[in-house]
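What you see is the complex with one protein chain gone and the rest in place.
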Amino acid sequence: MCYDVAIIGAGVIGALTARELSRYKLKTALLEARHDVAMGATKANSAIVHAGFDAMPGTLKASFNVKGCEMMPGVCKELSVPYKNNGSLVVAFSEEEMETVKKLYDRGIANGVPQLSVIGKDELKALEPNLADNVCGALRAESAGIVCPYELTIAATENAVTNGVDCIRDAKVEAIDFADGVFTLKTAAGDIKTKYVIDAAGVHSDDIARMIGDESVEIVVRRGEYFILDKSVGNTVSHTIFQCPTKMGKGILVSPTVDGNLLIGPTAEEIDDKDDVSTTPSGLRDVKTFSVKSCPSVSTRNAITSFSGNRAHPVTDDFILGPSKVNPQFIHASGIESPGLSSAPAIAVYLAKVVTDAIGNVEANESFNGERKEVFRFRHATDEERAAAIARNPAYGRIICRCETVTEGEIIDAIRAPAGARDVDGVKRRTRAGMGRCQGGFCGSKVVEILARELGCEINDITKFGDGSNILFDKTK
Amino acid sequence: MKRDLTCVACPLGCQITVEYEGTEVLSVTGNTCKRGDAYARTEIVNPTRNIASTVKVVGGAHPVVPVKTSAPIPKTMIFDCMKEINKACVNAPVSIGQVIIPDVLGTGVDIVATNID
Partner (left out) sequence: MMNYDLVVVGGGPAGMAAALKAKECGVESIIILERAETLGGILEQCIHSGFGLTYFGEELSGPEYAARFIEMVEKTDITVKTDAMVLDISESNLVTAVNKKDGLLKIQAKAVVLAMGCRERPRGALEIAGSRCSGIMTAGTAQKYVNLDGYMPGKKVVILGSGDIGLIMARRMTLEGAEVKVVCELMPFSGGLNRNIVQCLNDYNIPLRLSTTVVECHGKDRLEGVTIAQVDDKLQPIESTKEYIECDTLMLSVGLIPENELTKNVGIAIDRVTNGAVVDEMRQTDHKGVFACGNVLHVHDLVDFVTMESQLAGQGAAEYILNGEKETVYVNSTTGNGVRYLVPQRVNIKNGNDVKLYFRVGKIYKNAKVVLECDGEVISSKKKVKLAPGEMENVVIPADVLAKMNENSTIVVRVEE
């Protein structure tokens, strides 16, 4: 069997592109090196839908960001994942920074960003009373929003699979051969033949390109560290609060999340080991120091966890999208750093068009259904809905995660879903079990039990996130 | 000879001083109860401990059932005793106090279940 298209990398770009391709009668494979989708930059970023004023006019970043930001609410609605149009503020602490704010405003206007305004201190403090007293003003972007990037990716993957895409996990691509117009991808899950390849491998996209002899992609990995704070301080700010950008990125932000927590970060540090997502004492210290500058009340005493994510920074400073010069059947989707998440819906549409145009005369998939059925969430349900759900399936009456009020039924749903959860972190990302203040202290062992039962294995086979990340060793007796 | 001990007989953890010659205890001070005195004397001559572990259960609700020594065993025998406990296996139902291994290693001490299954 030969696929029409194989997408390498099931991050937000790969998953949304797979979903776009599932609108057509094409055999599409979505390959992921790791044990689950959304394991790279997608699971560890700022979760912001940027308005689109950061990138220089005329860049791919600028155009895809503005388009993606406009598309995001609709995509999230179709996929039944949370999106909140909370707006963003780039805060200035000096007259000099106000100049930067004005420059960003002009850039935004040039990029076609709607609902932009420069506001003064009084208006700013009225919008966000918890900001520091020494703020001068801000750029307000009302079209900006927040999403949950891994939930979006999981939902897009699920929807793509439902519409006929094969999602193959644990399929790290080790080499690529090309003969008679067909690529053979040598993967950990066996050989996969395909006519077209989309390289959406994130920080590894340059390595993948090199496998076909394309040396044009140059990626530098930048690590960003974050803290997630407890929901009790989730309403410290309602907008996403940026500081004025520097060369290394958009600086430390303070933002609510769609789940009601507060997110602070990221740092930006260039690193050599692409897969090293360790946090560092100095990085975490920087996040603390700089977030307090925006909001003095922010305290990591309320931290429930910290994490870091690696962003694929292209040395060209712009997205790399489109056919390779070495082989036009190999399509780049590289260097997707910020505003990559914001741009993702638009990039997906673009990549699908590149492929379908190249193949030519592609028929529509008539059974395509872009709507993903809403997942039952006990914590969001009314008492009536809860009672009805338990009557339907008693497993919705057993609370597993106390902090986030997640039921056994929801965990089972997450495991049985298309491209469903297979490890503890996969359950966590799909249901939020273990994401609350106790961080899985109580529910972790129960989630392990449910996974083992559903997957038909022993509990010591269950991992945190695949590979050798097993939770338990042998039986004691 | 003089030795300072922390009593483990109860959560109070009294600081006890024992004076002794060879295996003969001359005096015990610092203890606040008789158990402390007894603990100190044993500790000098032949220290003993209670241990708790689990034993494999067949046909029960749980894979293992908790067990303990019915009386303290010599400290030097703890790991040998663990070997015996690890070898043992019991069929459900199990009741609290049920003897799982009688007279473990000839100590006169039983390994007993401390929960039901």
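Going in written order, the chains are labelled A and B, and every chain counts its residues from 1.
Rule of thumb we're sticking to: a contact is a pair of C-beta atoms (placed from the backbone, for glycine too) under 8 Å apart; a residue touches a chain by one contact, two chains touch by 3 or more.
It should be emphasised that the depicted structure is a prediction, and the values quoted were computed from it without experimental measurement.
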item	value
Which displayed chains the unshown chain touches	A, B
Touch with the omitted chain, as defined above, among B:Ser27, B:Asn50 or B:Asn91	B:Asn50
Contact partner of the left-out chain, one of A:Asp275, A:Asp317 or A:Glu371	A:Asp275
In subunit B, positions touching the absent partner	5-13, 15, 49-54, 56, 62-64, 66, 68, 75, 78-79, 82, 96, 114-116
Hidden partner interface residues of subunit A, rising order	228, 275, 277-281, 283-284, 300-301, 303-307, 383, 386-387, 390-391, 394-395, 397-399, 402-403, 405, 437-442, 444-445, 449, 459-460, 463-477
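Quick note on the criterion: only the chains that are shown with their structure count from here on.
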item	value
Where subunit A and subunit B are represented by their mean Cα positions, the distance between them in whole Å	54
Parts of subunit A lying in touch with subunit B, wherever the complex brings them together	475-477
Touch list for subunit B against partner subunit A, complex	54-56, 63-64, 86, 89
